[in-house]
Structure formats: structure tokens, C-alpha cells
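Please find one structure pasted underneath; my questions will follow.
Yeah, one chain of the complex is gone here, protein chain that is, but the others are all in their spots.
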Amino acid sequence: MATAVLETGERETYLNKEYGIKSWLLTVDHKRIALLYLMGITFFFFVGGFFALLIRLELLTPAGDLVQADTYNKLFTMHGQVMIFFFLIPAVPAVLGNFLIPIMIGAKDLAFPRINLLSWYLYIIAGALMVYTILNGGVDTGWTFYTPLSTEFLKTNVVTAALAVFVSGFSSIFTGLNFIVSIHRLRAPGMTWNRLPLFVWAHYATSIIQVLGTPVVAIAILLVALERVFHLGIFNPALGGDPLLFQHLFWFYSHPAVYIMILPGMGIVSEVVCCFSRKRIFGYSAMAMALLGIAVVGFLVWAHHMFVAGISLYAALIFSLLSYFVAVPSAIKVFNWTATMYKGSITYQTPMLYAFGFVGLFTIGGLTGLFLAALGIDVHVTDTYFVVAHFHYIMVGGMVMAYLGGMHFWWPKISGRMYPEGWGRLAALLVFVGFNLTFFPQFILGYMGMPRRYWDYSHSPEFQILNVLSTAGATVLAVGYLLPMVYFLWSMRYGKPAPDNPWNAAGLEWTIPSPPSTFNFDEQPVVTWEAYNYDEIKQEVKFAH
Amino acid sequence: MHTSPAATDDHEAHDNPALLHHFATAEQQKDAASLGMWVFLVTEVMFFGGMFCAYLVYRYWYFGDFGAASSSLNLTLGTANTVVLICSSLTVAMAVRCAQVAKQKAIVVYLLLTIVLGLAFLGVKAKEYKDKFDENHVPGQASFHLDGSIPRHPDIAVNQRHAQIYFSLYFAMTGMHALHMIIGVGLFVFLTYRASKGAYGPGYYTPLENAGLYWHFVDIVWIYLFPLLYLIDRHP
Partner (left out) sequence: MFQNMPFWPPRASTMANSVDALYIFLIVVSALMIVSIFTMVIFFAIRYRQQPGQRAEQIEGSHALEITWSVIPFCVFMVFFAWGALIYFKERTPPQNSAEVYTVAKQWMWKFEHMEGQREINELHVPVGRDVKMIMTSQDVIHSFFVPAFRIKQDVLPGRYTVAWFHATRPGTYHLFCAEYCGTMHSGMIGSVVVMEPKDYEAWMGGGGNQPLAVTGEKLFSELGCATCHRSDTQARGPNLVGIYGKPVLLEDGRTVTADENYIRESILDPAAKIVNGFKPIMPTFQGQISDEQLNALVAYVKSLSQQSSEQTGGKNMAAATPQP
């Protein structure tokens, strides 16, 4: 592969092609845009994490003695909004997806590079609105913005928070649009749909949800803002409106949103498990169909968030039934990953440790979803810590672990450096232990009856011991998250230079140098092999360490 | 596609300065742009869909009050606007056609006509909004009052709260539609400028086609809005 050489003699990469802030802020290179997103996402992850730490500190004691009630309400609201809209939804698609999808399909860039940059600017504008909201006194609606509380009764920055979410939605829509068109139209010759890596399939399914679902929450949140400013009554019973209409419009997006968050992570896990088992995925078609199945059926279950909200008995029955349908493809994926490990040749690099963690914790989180889908149980545990534990198992135990696993797996490709493997494994272990200690007690708390969003539980001191365990876990988890931040930065200067394919992995991204040159490929690849062709690749996982 | 794309790139780049570097052929770029616009229009359907959903629910619940509120809209102006908008879809389709047959001046003329018709629509809308303000039909205001009774029930007065919901949805839906039209007009101004410089012809008219698609979509939204908002329970 002929590669361009700079005046200094260095190989030209997307990182050293041009220096200067303008070359970054006006870039249309999908890889640079991915790094721009990485900075924003990391920033918001720590902002949201900081709010979480304060929440856990407050809950160490039953009395509300760390912050005031209003402050606590702002903390959990902003923790939710920041983590969901500014970390979980963009993280994998906008960082890893942006970076890798063009390369994985054999293209030079996404279909619309300028719209890609626009997506980032929208994310930043939305982020600025969110930061303004936080600094200007915060917002305390809960991330769910239920009316009429949010439209009539609160005096905080509801409108700016709503606008922040609204703008971030368009960033998400444009990313999804870009991926759909790219995957349809920019695949290299020979890269048929059946040869696509599951990472690409996962992002395709995610993009469908982003494109169809996000506009609905956009209009719901815009109507809330309008209602608040102009004193309309669309969602306010005192003025003839219906608060349940808001809930339906909100959850119509916000349920599929959780699939936006998890599907890309599932794509990562498929790549990592195959590489570190040295095997093709077990059941490629089933896995791809499962991704699409989750995306489609995921649109049909939203009112399972409303079983006690005042919907009819018959509506509740239908949504409970459909919620069990969507559990089937998720279960299939767990079985297939496990079967992929069978008769493999397994090594335990950091990405694989995160993948193991994902499979285990996603299983637990998913199973507890079955509890919630059971109407009789949900009546007792909805709006309690049981639900909080369930979604954190999937989002943090699943999604964040997948994200970290993916960041470690592709770090050599992105930065051209190896991260320190020992520290990587330690961090993975800390994250796994810290996570379980933080969130497992919350299942028990929830069934005991501790409601969500409670600042003070001094009338129920029996809740304290489990809260103390949970907070202890959170501190371990925090250390586990800080470590990669530190050693990734360290590796950019001191890490061993990475070869093209440190893991001997399959996939087009491993056939080009680390880091890649600006236009990815010198010649457009012509694909004649199936995905995960590990039978053709040298056996051992070797890497320069 | 077995030709060496690099070679094609150079050829195409010479023939077609509009070809972007990451596309192998102009056809691929055009396909991608069209698919992109269609996907975007799907998102717009979902966006307006949320408001249509809210509208359907309330119209079912408060049918009489919605009927009364609907009668307060100016049917003549609404109909005129519908005709204006349909004509503007025609003019933009003509502009695309002219590009296909290399009639450069005509492209500019048709685009200008589209802009004029779009502005006419917005002007009429502004008048309608002003009328609503003057008649105290603005929701959320203390001065709101819709006089009269439910159609065909002279003994049932209009429920003011329900009528306000109608107007909330009226302003939200037509306002969002108008915003989309303003963006569309802005797009056409830009495209007219580019067309006057000869940027579009049989080899390359993708931006015109896609802007046309967008404009047709905005037209279709209005074709749903008009009967839903203006023609509830109207009898000759």
C-alpha cells in the first residue's frame, strides 16, 4: 500500500495532515469528527458522573443533609438528561460509528461529510444550552418532563433544557440519516449486505430508530416549551388538555431510544468476541435479523412505561405481551455470543474482558426487564429503585462496558498507540466489581419499596444499609472510569506505536495503517471474503506490547 | 463496478467539478443525495406526525368545539393558499424539467415564480394570523374568546378551554409548516443564485430535484392541514 509521506518523513495520517484549530473545526473528515465528538462525550460523561456521585453521597444517610431538596431534584434530572442525550445516545455511533463505518464498508468517507460536521455543531450547540441550563440554576423536571409539573408548576430552566434536548435530537437524526445512506450507497464492490460486519448492521438498525423516533420526542418537547411560554393547555388538564398524551408522545421515542443506546454496543461485542475467540460469529443471519427485529418491535412497546399511569386494562395487556416479544431477539443474541466462544481460541485482552462483562450484565439487566414486563410485578416495582437498577444494568453494565471495550479494541487504530494492557485489565475489573456493588442492592431496595427520585428517606431507615453498599460501589466504579481517561491520554504520547493489525482481527479497518490516512484507502478495496474470516487469518492474537 | 475508481475519479473530476471526492461516480453521488433527502422527509413525516396525533385525539374528544373554532377560519384565504401552494409545486417541477433539457433562463424564471408563490402563501398566512389576533382567538391569552355555539347545536355554547386547544394546535401546526416554508424559500433563493450562474444542467441538477422533493413534501403537509383545520363540519 503506497502511502503519502510528509516533509518530515513521517507517514501522512488523518492526524498530522493538517494542524491548527481551523483544520479541526472545519474538517469534513469522518475520523476527525469522531474525535471532536469524543471530546464532547467524555466531558459530558464526567459531568453526568459527577452528578451521580453527589446523588449517591446524599443517599448515604436517610436524612436530606448534603444538599437541599430542590438541588437534589436538579441533580437527578440533569444526571439523566446529560447521560442519556449527551453521552449514551451519541457515544458509540458518533465516535466509533463515525470513525469506523466508512472504513468497514470500504469507503472514503460517509455519504454527507458536511452534514456530519453539522451534526457535531448541533451537538455542541445543544451541549452549550445544557451547560447554560446547569449553570443558570439547573432544571428539576426529571429527565421525563412529565406534565403538568414541567409546564405549570416548576420555576426552573425548563425551556432551555427542553431546547437542549430538541437540538441534540437533530444531531442524532442527521447522524442516523448519514449512516443509512452511506451503508446503502457507499459499500465497496463485493461488500454485500451479507458480508457486512455486525457492527455495521447494528448501526444500520440504530439509525432506523434514530430517524423514525427522534422527531416524535422533538415535537413533544417543543410543545412542552411552547405550552410553558404561551400558557397553552395541550397537556394540562386544568385547561382541557391531557397529561397522558404527553406521556405517549414522549415514550414513543424514549423507549426505542434505549435501543439506540444498546444496539451499537451489541455491534461492538460481536466484533470483539469474534476477534478474541478467533472465530466467525455463530449464526450471522440470526444476529443481523435480531438487530433489525429489536429495532422494529422496539417501536411497539412504549406504554410499558405507563402501566400504572391510567391507561386502560386492555392497552396494558397488549403492551405487556409485545414487551415479551422484544425480549426474544435480545435473548438470541446472548446465546449466539456464548455459542461463538464454544470451541474458540480465547484470550483475555481488555476488550474481551469488557465483552464478558457485557454478556453477563446484559443478561441480568435483560432478565429483570422480564420482571417489569409482567403486569402484576410492575405495579409494585415501577417508579422504584428496581427500575433504576434494571436500566443501569443495561445502560452502564451493558452499554458503557461495550463502549469502553470498543474504545480499547479500536484505540490502536484511532490513535496509532497501544494502551497499557495491565492497567486496562485492572480498570475493567474495577468497573465490573464497582458496578455490581452499586446497582445490585438497588433491585432489593426497589422491591422493598424505596421509590425513585427520593431526596430523603428518613422515615424508612431500613433502606439505609443497601444505600451505603450502593454508594461504596459507586466510588469503586468512579475509579474504574477515571483510569482509562488517564492512561488513554498517557498512551497518546508514551504508548507503544501500534501496528496495522495488533489483534490480527478481521475487518477492513485492520487492513489499513494505524492511524489511517485521511482518505482511508489508497485504492478502493474489492471484497471477496465473508465477514469474520478468521479461518483465513493467522491464529494467534499478536500485538506489540 | 470493476473499473479502477481512481482513474474514474480523475476523469469525472475533470468532467464534473460537482463530484465530491468520496464518491466513485456522479451517479452514486446523485443516488446518495436522493436517498438522503427521502430519509430526511421520513423524519419530517414523523415530526409532523406527533402534532397530527395530538390533533386527532382532541378532535375526537372535542368535536363540536373544534367545529366551531374551525368555522372561524377564513375559508377563502385558506383555499387561495392551497391553490398557491399547488401552483408553486408545479413551478418547481418545471424548474427541474428545464434543467433536464438545458433551458438555463427558464430555470431561473421558474425558481423565481416558486419564490414569489411561496412568499404569497406566507403573506396570506400572516394576514390570517393577524385576523386571529384581532379576533382574540390567540390561545393562552386572558382575552381569548370564541363566540358562538357548536355547529347545529345553537343551545350549546362553545367551551372556551377546548377551543383554545384547537387554536394551540392550529398555531403550532401552521406555524411549524410556515417555518418549513420559510426555510424552503431561503433554499430557493440560494438555488436561484446558483442557477443564474449556470450551475445546473442535464448533467447535474440534483440540488434542484432534492429541493423540489422537500417543497412537494411541505405542499403535501398543507394538503392534509387544510381540510383537517379548515373544513371540519362545514356544510354548504
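In order of appearance the chains are A and B, and numbering begins at 1 in each one.
The rule we apply is simple: a residue touches a chain if its C-beta (ideal position, glycine included) is under 8 Å from a C-beta of that chain, and two chains touch if they have at least 3 such contacts.
As the structure is a computational prediction, the values presented were derived from the model and not from experiment.
Undergrad: In the complete assembly, which of A:66, A:444, A:492 or A:527 touches the absent chain?
TA: A:444
Undergrad: Tell me which of A:255, A:279 or A:392 is the one touching the absent chain.
TA: Of the listed residues, the one touching the omitted chain is A:279.
Undergrad: With respect to the chain omitted from the figure, which of A:16, A:61, A:460 or A:511 is a touching residue?
TA: For the chain that is not drawn, the touching residue is A:460.
Undergrad: Of the residues A:384, A:415, A:436 or A:467, I need the one that contacts the missing chain.
TA: Going through A:384, A:415, A:436 or A:467 one by one, A:384 is the residue touching the chain not shown.
Undergrad: Counting contacts across the full complex, list the positions on chain A that touch the omitted chain.
TA: Residues of chain A in contact with the hidden chain: 64, 69-70, 73, 140, 142, 146, 148-149, 152-154, 237-238, 243-244, 277-280, 282-286, 307-310, 313, 316-317, 320-321, 324, 327-328, 331-332, 334-336, 338-339, 341-348, 356, 359-360, 363-364, 367-368, 370-371, 373-380, 382-384, 444, 447-449, 451-457, 459-460, 466, 534-535, 539-541.
Undergrad: Would you write out the residues of chain B that touch the absent chain, in ascending order?
TA: Contacting residues on chain B, toward the hidden partner: 64, 150, 153, 155-157, 159.
Here is the rule we use: only the chains that are shown with their structure count from here on.
Undergrad: Under the touch definition given earlier, write down the residues of chain A that touch chain B in their complex.
TA: 102, 107-113, 115, 173, 177-178, 180-182, 184-186, 189, 211-216, 218-220, 223, 226-227, 230-234, 239-242, 245, 249, 519, 523-524, 526
Undergrad: Across the complex, what residues on chain B touch chain A?
TA: Those residues of chain B that touch chain A are 1-2, 4-6, 20-24, 28, 31-32, 35-36, 39-40, 42-44, 46-51, 53-54, 57-58, 62, 139-140, 159, 161-162, 164-165, 168-169, 172.
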